[in-house]
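Sharing a structure with you now.
Missing here: one protein chain of the complex. Every other protein chain is in place.
Take a look at chain A:
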Amino acid sequence: MFHYLRNHIQAFFRAIIRVKSNWPSSIIMILVIGITLCLPATGFLLVENASKLSSKIEYEAEISIFLNKSISQDQIDFIRSALEQSPAVKKVNFEPKIKAWEKLQEKLKINSLDAGISENPLPDAFFVTLNTLDSNIVDSLYNDIKVLEGVKEVIIDSGWLKKLRSLLYLIKAGLLVLGALLAMVLTVVIGNTIRLQTLTHQKEIEVSRLIGATDSFILRPFIYTGIFYGIGGSFVTIGLLTIIIELFNRIAFKFESIFGGLIIFSNLTPSKYIFLAIFATALGILASYFSASRSIRTIKNID
């Protein structure tokens, strides 16, 4: 066990020496990984924030129930009772037509005489806040309310949210495909860099083999180099994402008057950043292992 660890520690330091001795191309490699990973990560970040935003809006969305003008108080009470008993309903707010008319007049700064309107054109209405996002329950509730006596019209305000959610789902799937493609590109780029490094160290590999080095001994520093690239790349991605979020939030701040502070971009959670680092490191290991082991096999002993 101790020998095994010592072998890895030796390989670790040999890899550090190689990365250091070749620092310009190492930095470029790390930047390439970081920026490439940043593309799907930024998309994912935006979708995550948009999803959060949509769930927030949906939570505050209402079902608007407009009643017949000739509805009786008993019917109104029955509808209220039916709504309050529904497990999907969080809050029921009844707005009498008189109050609605007053609000409208105040908002439009008119009165009925100025407008030439002899009677209140608005109906009584219920505004129902739901405690569920399940579209089946919402649809079922919608159908139940629609058939109640005295109900003229029911409007679900969250229809557009369904479309948004579907769109976000599609974008997420697209980002997953993009991420997979970019991961393949990164594997090739890292692999090619490592292959070039094996050629740079060709003589060292040949001599090491002649004096008894195993292939795993020769391979290990290259794998550690791949690990350094992966970890370095993930740090670059994390840094870039933090800057991007800061920029987005500054832009969103300018629209605070419109959205009322609704749009605040939040960073990825630590667990997602850990996943990102592990993913980048795994890419580095895979690419360096396959590329270096293949390249080392093809290097023949010198005469």
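Just so we're on the same page, contacts are C-beta pairs under 8 Å (C-beta built on N, C-alpha and C of every residue); 3 or more make two chains touch, one makes a residue touch a chain; residues count from 1.
Throughout what follows, contacts and distances are computed from a predicted model.
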Protein name, per the UniProt record, of whichever chain is missing from view ("Carbohydrate ABC transporter membrane protein 1, CUT1 family", "NADH-quinone oxidoreductase subunit N", "Cell division ATP-binding protein FtsE" or "Phosphoribosylformylglycinamidine synthase subunit PurL"): "Cell division ATP-binding protein FtsE"
Residue of A:Asp144, A:Asp157 or A:Glu204 touching the missing chain in the full complex: A:Glu204
Option from A:Leu104, A:Ala213, A:Ile231 or A:Ile299 whose C-beta touches the chain left out: A:Ala213
Touching residues (missing chain, whole complex) on chain A: 3, 6-7, 10, 203-204, 206-214, 217, 301-303
